[in-house]
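A single protein chain has been removed from this complex, and every other one stays in its place.
What follows is subunit A.
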Amino acid sequence: MLARAQIWWTVFTMCVAERLAYRGDFVLGTTMRFLPMITQIFLWTAVFASSSNGTMVGFTRNDIVAYYLLTMVARAFSSMPGLASGIAGQIRNGEIKKFLIQPIDLIGFSLLARMGHKLVYYGVALGPFALVFYLCRDYFPGWPPAEYMAAFLLSLVLSFLLGFFLEASLGLAGFWTLEISSLLFVYMLFNFFFSGHMFPLEILPEPWRTWVGWLPLKYLAYFPAAVFLEKIPPEQLWQEMALMGAWTLFFMLLSRRLMHAGFRRYSGYGG
């Protein structure tokens, strides 16, 4: 167990070091992610300025800006840029071989690498995030009760794991298709609309809203924000949390299954 922890720690520290190797890209990539926040605040302010009663499906302008800022926090945990395409690329160019010949687990390694990258990102982005939230504090209704706050924090951790295992599964599909860019495009399209990243899912008309409610995508952005804003009724809160945990477990098992099946059919592409 100690040996395993030492491996994890070494992988983790190396991933942190690797993330910091290109200073310019790192600084630009971290700070520029705040630009969409500002544009969205302007957009929703304009939308509500043209609205007659100042509300939209139960959301005021303040609610929606607060919602959007919170989805940004959720997506900072759940988005996995380059994960699926990176795994598929390794399959295609043969770099995946090292996980076949060395006693190390591909998914575990990738998870630690992602944790390392995220931690560096959070460490640096914490200051700008805090500043944006401080400047926008009037949009928020206030802190949620302790139970909701705990659920919110847990949902962020689960959204990270769900996002990771979901995208890892997509990347591992590369063992069958080699090229997954179209699959990723479709996924990103669905993610964009049905994760609640662009707008609260309450805006969707029926039956779409019910259907989207069955998908795991809402847990990547909508759900943590809705929990913080207490949009989830108390009787459904832990039921939804359990469902989120179940989806995470499902994709964790799916990714492992795909990895083992993929290794069996792997043809050692790329020399």
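Structural remarks
Heads up, the rule we're going with is that a contact is a pair of C-beta atoms (placed from the backbone, for glycine too) under 8 Å apart; a residue touches a chain by one contact, two chains touch by 3 or more; residues count from 1.
Please note the rule applied: contacts and distances are computed from a predicted model.
Among the names given as "Ribose transport system permease protein", "Putative ABC transporter ATP-binding protein YbhF", "Proteasome accessory factor C" or "2-oxoacid:acceptor oxidoreductase subunit alpha", UniProt records the absent chain under the name "Putative ABC transporter ATP-binding protein YbhF". Only one of A:17, A:38 or A:57 touches the absent chain when the whole complex is considered: A:17. Looking at A:38, A:57, A:100 or A:131, the residue that reaches the missing chain in the full complex is A:100. Subunit A residues in contact with the hidden partner, per the touch definition given at the top, are 3, 6-7, 10-11, 14, 17-18, 21-22, 94-95, 97-98, 100-104, 263-264, 266-268, 270-271.
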